Every structure is written in C-alpha cells, then in structure tokens.
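Heads up: the structure comes next, in structure tokens.
All protein chains but one are shown in place.
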Amino acid sequence: TIFTHRQESTQPFTQVVEITDTTYDPAVWGQNFPLQYEGFRATSEFDVAEMVPNDPPNTADDQRGEYLTLSKLAIEPRLVSIWKGYAFSVEYREPRGHEWMLIDQQWTHRQTNFNQVGACLNCHASLPEIMDSLGNGDQAAGWAAMNKLPYGEAVQHASGPIACIDCHEPGTMKLRITRPAFVEGIKAVKASEGIADYDVNRDATNQEMRAYVCAQCHVEYYFKGDEKTLTFPWTEGLTANDAIAFYDNVGFSDFKHATTEVSVIKAQHPDFETWSQGIHASNGVTCADCHMSYMREGAAKISDHQVASPMRSEATINQSCLTCHHSSAAEMQQRVDTIHQRWEDAKNVSFTAVQALIDDLTAAVQSGTATPEQLAQAGDFQRKAQFIVDYSVSENSRGFHAPAYSISILNQATDYARSGQLVLRGVDVDNARGPETYDIQPVEPPAR
Amino acid sequence: TIFTHRQESTQPFTQVVEITDTTYDPAVWGQNFPLQYEGFRATSEFDVAEMVPNDPPNTADDQRGEYLTLSKLAIEPRLVSIWKGYAFSVEYREPRGHEWMLIDQQWTHRQTNFNQVGACLNCHASLPEIMDSLGNGDQAAGWAAMNKLPYGEAVQHASGPIACIDCHEPGTMKLRITRPAFVEGIKAVKASEGIADYDVNRDATNQEMRAYVCAQCHVEYYFKGDEKTLTFPWTEGLTANDAIAFYDNVGFSDFKHATTEVSVIKAQHPDFETWSQGIHASNGVTCADCHMSYMREGAAKISDHQVASPMRSEATINQSCLTCHHSSAAEMQQRVDTIHQRWEDAKNVSFTAVQALIDDLTAAVQSGTATPEQLAQAGDFQRKAQFIVDYSVSENSRGFHAPAYSISILNQATDYARSGQLVLRGVDVDNARGPETYDIQPVEPPAR
Partner (left out) sequence: MLQWIKDRWHDFTRAFTGWMGVTLAALIGIILGVGIFTMYYAGFTSYFGNDPATCNQCHAMNEQYNAWQKGSHADVAGCNDCHAPHDNLVLKYANKAENGFMHSLKFTLQNYPENIQIREHNRRVTEAACVYCHGNFVDQIKNDSNHRGETLSCIRCHDGVGHMR
C-alpha cells in the first residue's frame, strides 16, 4: 500500500550479513539484497513452449531436468555440415537462463562424449571459489591450473553457476571483472585503439562495466596452446574479420573439417563484439540497459536480475525499450521481428552458398581432381566463409544487436563461399575491389 | 471548443495576390509566401567544392552554367560496364538542386545525343502548365500527348523547373499530387496491400503527403509501350525484388547489353521505395521531416523550402535530426558516415562480383564456348544482379534511407553474380534455400 511504498523509499538497502571475499554463496548475499536475489534465482524459469521433454529425465547420464531446449542442429541442419569432425556436430541447443549454465555444460554430449578441459568452467561456474580453491589463495595460479585440468577434475571445485561474487565486489557492491581472459582481452582492444596499459577494474566507467561484466562470457573465444588458456581473439579489433585475421596470424584452427580436410575455426556467441558494432553501443546503451533493465520494487528502483530476453513480455519490453523509445510494446516487437526476418533471409542466402562450397570441396577431395593450389585457395575461402556464417548464427540476437553490420558480414561470407566454388573451377577470383582499382572509360557519345 | 477552432483556422496566410489553377509562375505565389519562395529559389545554390568547371561555359551545345556536378562514371567506373549499350554509359553525374532540373536535363549528353521523349519532362519541369497547354485544358490528354512527343518538341511547352503549383493546390495550399504516374503507382501499391480504389488526393493523410509529393519523381520508373507512358513498377510491392518481378512479368527490358547481349533493366533513383523499407518510414518520419525541416522565421514556423541534404551544415543537422534525436550534430554526422562506409564496402563486394560476371559472359559470348542454356541462365543472373547493384547505387542516400535493407539486397546481388559465373562453368546453382529444405542429421556422438 501507499504507506509501505513511502517507507521503502527511505531505506533501500539493509545490511543483514557481512559479505567478504569468500562469501561465495549467493543465498548469503541474498539476505542483504532479497529483491536482486529473487530475480537472480528466477533465471531458472523458462517457457515450456520453447522446450522439448528430456525423456527419460534425470538419468545417471543426463541430469538436465525434465526439459531440454530446442536443438539448433535440427533448426539449422547446415550447422552439422560446417562442424563435421567437431563436437558441435553432435549436440548444440538454444541456451536458457543462468541458473542452468553448469548443469547444461556438464551433461551436453559435447562434454560427456569428448575430452574437455577445465577452461570450460570459466563461463559456466562461479569462478572466484574455483580459483581460490585450486590456487590456495593465489587466484592467478588457480586459474592456470583450472584451465588445463581435465574437465571432470576441474568441475569438482565448482559449487554452482555464476553467483553475485562473479560480478560484484563484496562490500561496496561495485561491478568488477573476475575473468582474467577479459582483463587481457579488453587490454588488447584498448591498446589497438591507442590506450596503453588499460586496467579494466581501475579504468572502466560504470556505463562500460554494465556491458563488460557480460562480455566476460558472451564473446568468441579459444583455448590457447597446451596451457589451454582461455583467450579472446581481439588484438586486431572486435569485428568478425578482425577475429579471422587474428587466428590467421597466430595460426590457430579448432579442427580439421571431416570431409573437406580444411583447418577451420569455430565461432562462439560473439554477443559483445556484435553489439559493439551497433548503434546502441555507439550511443552508450549497454547489455544491462536491455537485459537487466531498471524496475520498480515498491518505491525502490532496482536492476532486474532475471537476466533474459527483453522481448519476453509486454511488461519487460515496456521496462527496457520504452525507457528510451517513445513507442508501444507492439511496435517494438514489430521492429525486432522485421530485423530478425531480414537477418534470417540474408543468412539463408549465405548459408546456401557455404553448403554448396562444402559439397564441392568434399567432392573435389574425394575425386582428387583439383590441384593443390585450388584446394588450398578454396579451403581458405571455406575457412573464412563458414567462420562468418557460424559467427552470425552463434550470435544470440539473430541480427538485432547490429542489424546492418550483421548483414554486411554475411554479404562477405556469400562472396567467399561462391569464390571458393569458382576457384575449384580454375577461376582467378577478385574480391571487394574498390572503384579506383578499375580503368574503364565512359563511352563516347554518338554524334548528334 | 476553442482548440478545434484554433486548429481549424484555415486561412493562416496573408493573401496579397490571388492564386488560381493557371498561376504557373512561382514568383507570383512568392508574393503571398515570400519566406517559402526565398528557400525555394535557394535550391540553385551549390557547393563549388563538389563541382567541376564547365569549360568553356554556356556554349551553344551546353547551357549548364559555369559548373557541372561530379561525374559518377568517373567515381564508379563499373557503372560504365553495366550500362554498355545505353545512354547512361555516356554521361551520368551527381544531382544538384531543384532549380537546375530542367537545364541539366536539356544539356546532358544522354539527352542531346540520343532520341528521348517528352515523358522525361514529368520530373524535370513544372507539369501542370505543359499538360494544360498540350491538352488545351484536358490534362489527361495533354499528359498522353507529352509522353510520346519527341523531347525537343515537348520541351517547348515547359517554362521552367518544378514550381509551387506542382506540390500545392492553389488557394488552400494543401499538398497535392500532380503526376498521373504516381496516382496510378500508389493505387497499385495500396491494392497490393488490400486497399481498393485508392485515390491519393482524396485518401492520403498529411503525413503521407509529406513523402508522396517527393515520390512523384524520386522513384524507379520506365516508359511503357509505344505510348511511352511514364510508369512505376509497383504492382508487386516496393522492394527491389518486387521491381524485378514486375519487369519479368511484363517482359520489359531497357536495353540489350552491348557485350553480353543480355536484355537488362536500368534502375533510377529509388529514393522513395528504399526509404519505405527503413525504420524512419515505419515510424512515420517523412522526406519533408529531413529535407524540408521546420525553421523559425520571426514569429512563424515554416517549412524550409531549400530542399537539400540535411547534412549540409551543422545548422541543418540541428534543425532536422536533432528535433527527434537528442544528440549532437557531430554524433549524427558520425552515424551517417558509419552507414555510408558500411554501404560502400558492401557495394564494393557486390560490384566486384557483377563486373566479374560481365567479363566472363562477354568472353563466353565472344568465344562461343557456352551452351545456350548456360548463356540464358547466366544472363538472367546478370539481369538481376546488375539491376540490384544499379538500384543501390542510383539510390541517393548511399545506404542511409534503409541501412540493413540496402545491404541485404546487395547480398543477393553478390550471390546472383557469382552464381552466374558458376553457371558458365556448368554448375547447377541453388540460391537462398531455407534450412527446412535440407536433410542433414546430427552426427552420432562417439562412445564415452
């Protein structure tokens, strides 16, 4: 009622328990911040309509509960094609809320049927506790140890999914970065922009932190060297092409494609990098603005800790988008639908081309008809084209985070894939030449 | 009530002279509306830095004044390639302000050295006077007569470029449509949306008219049949693909390409159609909002009749964009630059492919090596691919009016052009297939 509302506004935070560097359990933090905690736990909710039954549920081999998310391999079977020879061709699903991250990782066939390493835990478990536990207090040592341990061993040190301590500094509640991979990654980005010696926990603005905390995980990554150090490929910049350049420079490939024998790169969830190319980012609109928008709880305004799609209900669209867009929820939904549809169409153009190249290359390898140069060139086109399409499909907003950019990279992928097919037919291919590289004169006008 | 009375005060202007249906001269209107007239005449202004000297100026063969605009054929020489065999390969320049429209048309080599028809005047002269004069008062008859007359004869009836009477109803000053081609065109669009019997001058809202008056000219067109009736290809809808479908259905081509012998279509300035695919249009932001934004003149607010780029100065950016975007002029310029750059890059990807296809087809025609089926299929790909690239380049905002849409059609053009090349090598090509058309199963996981 109005009385309590008036009262609430005077005392938003109550310190019930003391929070220290070793208060790993979010339930304890929740005593001080019950509203945030409630939202945080609600990331376990999902829409049953977007799920398939896990039949039978909770066997010894699969503890993922009664439901699994939809299979992306079934929705887009060409993904199987580009990933032949890699764990992803076996199982790949829609993500769900944060509360599921550890369970979903533990029981995916990509994990259970392959030899994975502890580095996987970086983004699927509460990290401070693991680092402390494995390093005996020396977090850097703990991290190094975790990365290269076999997954099954490393996961013993994990007590649960992401927790308050992963994003907040105990005591002050300031946002903070807890992932060494991001500390290094963003340092490289800033260096490439001419900013030396960037220390994210010292130099980032609050606004930046509202994106950076997410960018610890929602980014493209690889495991570097024998140390399996989790690394973000950002020294050249944050675009898809910058990532390709990075991997080419360091000579990294994730796997050899089973039928084309090309060394290719796997792209994972470049949500942050893609967002950074869009108009929201250039206007300082962050992940938290849309995915953790402010909401009224009594008289207090808090950040909605039920991190999820802002489009999930009229109320959440209102709470996030309408803060800035003086429009209606229906109109915002319409805009997002248009963007998704346009991206989907563009993806189909590119993916059809990529599939055609893979089929051609597979045939060429089998028949042995192509020259080694042709195979090498066409293979390089496959590497680039499929990385870009993978990048765009693995990005979770289906084009929304940067609509024009997302389609522009797909345009390149189309060009690369078709070029690969041409190379196999002995054609010399040029790509993306500027007008200044041509020498074509206007035609002389006919006499009057 | 008081408000409705105020809103309904229908004669806000000081009437110095009477304006009738035959007051063709804008200077007379200007006596009643000096501020609008002043802006209107100022469309003769231009930035000398964007011009080249017309050397020597004002000869008997060329009355275009001391300066000409930059040659687009020099800026993008691949345009010459796609237009070989057509007047456009001879001269094509950047446009300038409305005051120049008649002069620029009269003296372009596309006009002087080719046989053009009166239909050209639809968009380069004040039309009501010509229709009245040629039809002796029957405007429909006058229009029909004008369209098919040789240009040299028709132009005798033109007394100048666009005037007030082309956009305004004398007396009320209501916006009105004076071009029969648009009346028919928009009727077809509305019909395709399920609205029967649309009469634009009766049914359009003020907001719509603020775009429609421009859409009488800033649109893709062709001259239909022997009557040379100016026609807009809109029965299928307003996208680039809709236009291709239209021309394929009616079996129209503008010319036979000189070296590939393919029947191709020429695209001209689809500013309106492109705008209609963008987010501004879906939010009801019209041409006039940006290109004729309101300005304060003493105690009144008027529409800036100096129709031009809103980006031409900080003041105009402020007056147009900043009304809705709570940002700075520099930031808006930055956004536009980013959009232009991204579009430019995408255009280069596509145009390189189109040029390659034309080179390949030209060689195939010369050498006679390809089968008739291959030539037909590759030719169809050329027709589509070059139309789309032409469409995108001829659109005047370099991607701005609909950034994601513009790049998405370029992605299709890339695919078509490369597919044409593949067809010439005997490849069966598929384009833009949906995921549901594939049957690829996930790989079985290896045993644990």
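Labels for the chains are A and B, by order of writing; each one numbers its residues from 1.
Everything below uses one rule, namely that contacts are C-beta pairs under 8 Å (C-beta built on N, C-alpha and C of every residue); 3 or more make two chains touch, one makes a residue touch a chain.
Because the structure is predicted, anything quoted here is derived from the model rather than measured.
In the complete complex, the hidden chain is touched by one of A:293, A:377 or A:412, namely A:293.
Among B:19, B:117, B:130 or B:173, only B:173 touches the chain left out of the display. Contact with the undisplayed chain is limited, among B:323, B:369 or B:441, to B:323.
Considering the full assembly, A:315 is the residue among A:52, A:70, A:250 or A:315 that touches the omitted chain. Think of the hidden chain as still there; on chain B it touches residues 1-3, 6-10, 12-13, 172-175, 205-206, 209, 284, 289, 294, 299-303, 323-324, 326. One chain is missing from the display, and on chain A it is touched by residues 1-2, 5-6, 9, 293-296, 299, 315, 318-319, 322-324, 326, 328.
Following the convention adopted for this analysis, only the chains that are shown with their structure count from here on.
Here the spacing of chain A and chain B, counted between their Cα centres, is 40 Å.
Contact residues on chain B toward chain A in their complex (touch as defined above): 71, 73-78, 80-81, 84, 89-91, 109, 112-114, 279, 282-283, 327, 334-335, 338-339, 342, 345-346, 348-353, 355-356, 399, 403-405, 407-408, 410-412, 414-415, 418-419, 421-422, 425, 427, 429-435, 438-448.
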